[in-house]
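The complex appears here without one of its protein chains, the remainder shown in place.
In this document, chain identifiers A and B correspond to the written order of the chains, with residue numbering beginning at 1 in each.
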Amino acid sequence: MNTSEFIVRRILLLIPVMIGVTVFTFAIAQIIPADPAAILCGERCGLVDPVTGKTMLELQRERLGLDEPVIEQFRLYLINLAEGDWGESTTYNRPTSDVVRDAAPVTLEMALFALLMAYPIGITLGILSAVWQDQVFDHISRFLAIAFVSLPIFWLAMMLQLVFGTGTDVGGICDPIFGTEGGCFPIYGRHDAALTYPDRSSSLCDTAITGIACYPSWYPSGGTGFHLVDSWFVTDEALDNINPEYASNYKLFDDTLVHLILPSFTLGIASAGSLLRYMRASLLEVMNEDYVRTARAKGLSESRVIIVHACRNALVPILTILGFSIGGAIGGAVLTESIFAFYGMGNVAVDAIINLDYSVLMGVTLITAIIFLMSNLIVDILYGVVDPRVRLE
Amino acid sequence: MSWEDGVEERGESLRRIRESAAQARYDFKRGWKIYRRSLLAVIGLLMVISISVVSIFADDLAVEHPGRNLQDTRDVWHIDYEPRKAAPFSDECDTRYQKVSLTTLRRWDANGTNALSPTRVADNNSFYEDILVVTEFIELQDRYGVTLGNDLVTLETSNKSYFWISEELMENNSLTQIKLIYKFENDAMHHWWLPDGYDVCIFGTNDEGQDLFSKILYGSRVSLTIGFTVATLTVIIGTIIGSISGYFGGRTDEVIMRITDIFFAVPGLILALAFVAALQAIDNFTLPLWFAFLLPLSGLCIYFRSTIFDSIMPGETSFPEANLPLRIIVVVSLVVLLALGGPWKDFFELADSSGWRIFASLIGLMIVGGIFILDRRLMDNISLDGVGSRTLNSLDWRNPYRYLTFRTLVIFIASIALFTWSGDGDNEVTVIDNFDRLWKIQIALVFTGWPGYARLIRGQVLYVKEMTFVEAARSVGAPSGRIMFRHILPNAWAPLLVAFTLDIGGTILSASGLSFIGLGAEPGAAEWGKLVSDGRAHFPQDYWLVLFPGLAIAYTTLGFNLLGDGLRDVVDPKNRR
Partner (left out) sequence: MSDEEEILIEAKNLKKYFPIKSGMFSSAKAHVRAVDGVDFKIKRGEVFGVVGESGCGKTTLGRLILRLIPITEGTIHYLGSNIQNMRNAELRRKMQIVFQDPGGSMNPRMSVRSIIGEPLIVNGLADGAELTKKVGELLEIVGLKSNHMTRFPHEFSGGQKQRIALARALSLDPEFILLDEPTSALDVSVQAQVLNLLQAIQKERSLTFVFIAHDLAVVRHISDRVAVMYLGKIVEMADADEIYNNPKHAYTKALISAIPKPDPSSVVDREVLSGDVPSPVNPPPGCAFGHRVNHPKYPDSINVDLSLVEVAPNHWVQPCPCCTEI
């Protein structure tokens, strides 16, 4: 099987899963005890339309297709999904696709940055742990690995806020290290309160009103939503119109980064724990292989044996858990977002449940599924490229 | 016929029980030998034991019940208590602010008041038998915070829970209310293992003056219950689905695995959120009557499993079976009969009296039993001679193996109870009466958790299925059911034990997470996640309200994870012998 055929097959395999997920979200929306029509028309539900002789409630139901049989509703739902119409949010009074479009990059940025922090930590500790197997370091790091996955993420977040957060800095640990005063990392929000970041949600970037283009013409309008990247592309024109304290690409980036470190670190800890375990196990297995023994027998230095021969092969299986860790990080983001006041998918989902905003809930479930499946697809393809045996199956 | 006919069989079955006990003992010894090699694992075991002990003896260890508040005197007439937070080990723990309304005192024409009403004792744990004893007045303020002389109040010498307010104070008409700060002591709150004066102070108190330590102790009950319930239910569901998937393979396997894919496609916590949302409007968890019949029905299906599955999916293992059509007819008609529910429903509606229902249950049991016996007769060529006498023998109390009689009785009573119970109400069976939010998150976690187990057990079954002893069992003509239950599952459950242990920890984490975002425990409940979330309002100033409940979660989860990790070594085939 060649690579392109392999990729096509992998994509085809996703289709039934995606259909399953839509059935699933639809089923949940059916069970949720809320009448979206009643929420949309509110107090005017009882009013009778003089032309049709129907109440507003009935008209809303008709408009939303709620008077159709369930199968028909599902068909409509699928067609609308395909056309990009994800429904109307009853809490935000905006299209669900917009709500999700704004929230998804926030979570994704946090999750990816978390993995960026978790991988070096987990892999390094895993390698050292395997190299010094059954020594003190190994015992400590194995304990740490288990401890990392045992910590409640919301609690860890608050403890980190306590120790490193601006204004809290218990015990003054942070200041001497980072040379700051009164703590080093802000504990709330994606940006300082004084900064209105030029993105889709800011009125500054509404070209129709202000006439200012926040991003170059080739760039997605309103930015990608990943502020770590967007920061470098904000146009000078836009920079002139924001708080002068932040008016440079670097300062925007710095502000984003500083706000992202604590939430991402919190999120990354659990991933680092499981990575450590996998890396250790994988490396130990590889170290018992004949080719590593041969390398040793050839008289290569131990460090060369480990780095060149063992680690390279041990890292391949680690790739597979990358996809899963993205899913785990997105799940965990539900909790960190609420603590660090990031307005990502987690917060949106929780709000949706509290307000029984079923279309947003469906949207969030669907988008997380898409992200998860896509990341697994990419990992699978990478794996197929790195390890040709996989393609044969 | 007399019971002597069955003596040898019973001796055998007693022997078999002894044999399996010996096997279990051997397994345990071997396992423990491997387990104790790892210090971390032993520590984990101790952690789990300690938290279990704490949850069992929470009543004796805690100083106050979570639903109560020792310092709360709001319901006492003319005394007003101002609840306040006290940091761990701070002096404020055994002092309190109390407002005394002088207007009320004047109106009632009495100037004596007690520190705590003895009438508040209303707890079956009898925590509040003793009343507070005031040991010392610290400060007396008017309602603007101006300090008055301490001598304006006096302690009643005979009963130190009473104090008197001086005439001078009473006559001062500009004062409507005074605020009293005093130290107190309460024998009921004192435990031998706590240092003097720190009864409610080890972890501090929350903004309502409730003892955090007690709440955490009681919280262990909630968390452990959730952990065990969810893990057990998930294991059961996952094992059933996974073993079906693994054993029968083919299309069943494909369908089940695609369903698990869907579950895996959505991150667990978000999936659980969605489920909780879907369950929101349901007040009690009921199952329709026909579903209750699914239980005996599934029993039948398991019994006829080889026929059903072999006829639906003729795979590599399938061989033509004699009497196949007959069995299919029996099974299909039963399924139709039970699934439609019509005749049964009417039957039970008619049978209103409980006597009737028991009678109906007995008849149902006899039908089922008859089918079983008939099936054995037809399929396994077992002689029907002596079936009656054997059944009678097993009911005879004079026989030397009474546990068998006991077992038969238990099976009988349980079946009758099931049938009787299932006939109650409006064609519905109430499974969970009080379907509160805690239950909802448990159900949601079970729903999101089973695919993991299903995959695990499927992999195990696939692995064990290829072992020679399974082929050996087939080569002597063992039916599918026997192969599954006697050969495959007993050799496949070991990794399940590890997953089960780890899952208890994971469930405690997820449940507390859901509680934290406000979907789990009801407000004010002694649930760790809820405690953290309640403490968040006072964070970071009153850090202890977050620190300690979180530590409790981490401690318990860590304990179960270390335990599971140790068990993994025990189960690892590399460590066999």
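Annotations
Heads up, the rule we're going with is that contacts are C-beta pairs under 8 Å (C-beta built on N, C-alpha and C of every residue); 3 or more make two chains touch, one makes a residue touch a chain.
All of these numbers come straight from a predicted model, not from anything done at the bench.
Interface note for the absent chain: among B:I56, B:A472 or B:A537, the touching residue is B:A472.
Residues of chain B in contact with the chain left out of this view: 8-9, 11-13, 19, 22-23, 26, 254, 316, 319-322, 380-382, 467-469, 471-479, 482, 486-487, 490-491, 577.
Note that in this section only the chains that are shown with their structure count from here on.
One inter-chain figure worth recording: chain A and chain B are separated by 33 Å, centre to centre, where each centre is the mean of the chain's CA atoms. If you check the complex, the residues on chain A that touch chain B are 16-17, 20-21, 24-25, 28, 31-33, 139, 142-143, 146-147, 149-156, 158-159, 161-162, 165, 167-168, 170, 327-328, 330-332, 334-335, 338-339, 345-346, 349-350, 352-354, 356, 358, 361, 364-365, 368-369, 372-373. Here chain B touches chain A in the complex through residues 39-40, 258-259, 261-262, 264-271, 273-281, 505, 509, 512-513, 516-519, 529, 532-533, 536, 539-540, 543, 546-547, 549-551, 553-554, 557-558, 561-562, 565, going by the rule given at the top.
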